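The other protein chains are all here in position, but one chain of the complex has been omitted.
Right, subunit A next:
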């Protein structure tokens, strides 16, 4: 190592390498697009929370006050407008992780490897690992900050309609769940990490774009499958003549026999069959998550996705080290 030290020319000025400004400069169009999307969605969500929710709630109040079968006058447009705009905002927040993954795979990493500018960057005075670290950290901050703001506003907008608008989505509606909490933020970060890894592995723009999006969609799908099991569920038992049990995110349900055994709902097709099947049944049971489980489920899902994100980021550094770094044989040779 002495050879390396004596061979280095004396530093002219003790300056630090500046990589962040170049990531921002190279991806200025994406930064502007993200800022524009943030402004538009913020305006939409604030509108949903305030005037749009109020108008729709007033419409429902008029409708519910209608007497029986007589002709009724109520503000149907306000109700539909709230529903439509709520859907737009929710779809946008659900698509965000895939959007980030596609951008990261294609524009952030894949294009640099395909055009060779990554080689240019890796042969400057800063190590490739730093190149990658900046390309993960700077977008992560921008994405996390923006997604946090949007998901908080989405939760407020949803809350504004809750109990006032009859067609408002339940908390366990899957699109609502993944738009209005920390899961929206961590899924966007997972999209970033998945896109970066896809770009580094595939080294080409279009395949990385597709692979990043597919991987992120698959991760989202897996969290949906796992969701009911990420917090201890509540089980309620009722008699057959009672009404439906507590509403929430269902896990499982069935019937209770007179001896107290819990069975799945029996299958029957004719009246005689059903009478026979239900002869011994005294009640129902259901296992589900009530609304009080909303935040615990948000947090456990977020922790799970965050762990996957960390693994994806670690994988990116390993792939980068394999393609640029020194393998063990070289280290040994010069040791």
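Operating definition for what follows: a residue touches a chain if its C-beta (ideal position, glycine included) is under 8 Å from a C-beta of that chain, and two chains touch if they have at least 3 such contacts; residues count from 1.
Just so it is clear, contacts and distances are computed from a predicted model.
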item	value
Chain not present in the shown complex, as UniProt names it (candidates "Ferredoxin", "Membrane protein", "ABC transporter ATP-binding protein" or "2-oxoisovalerate dehydrogenase subunit alpha")	"ABC transporter ATP-binding protein"
Selected from A:159, A:257 or A:324 as touching the chain missing from the view	A:324
Touch with the omitted chain, as defined above, among A:125, A:163 or A:260	A:125
Chain not shown, touching residues in subunit A	1, 3-4, 7-9, 11-19, 21-22, 25-26, 115-117, 119-127, 322-327, 329-331, 333-334
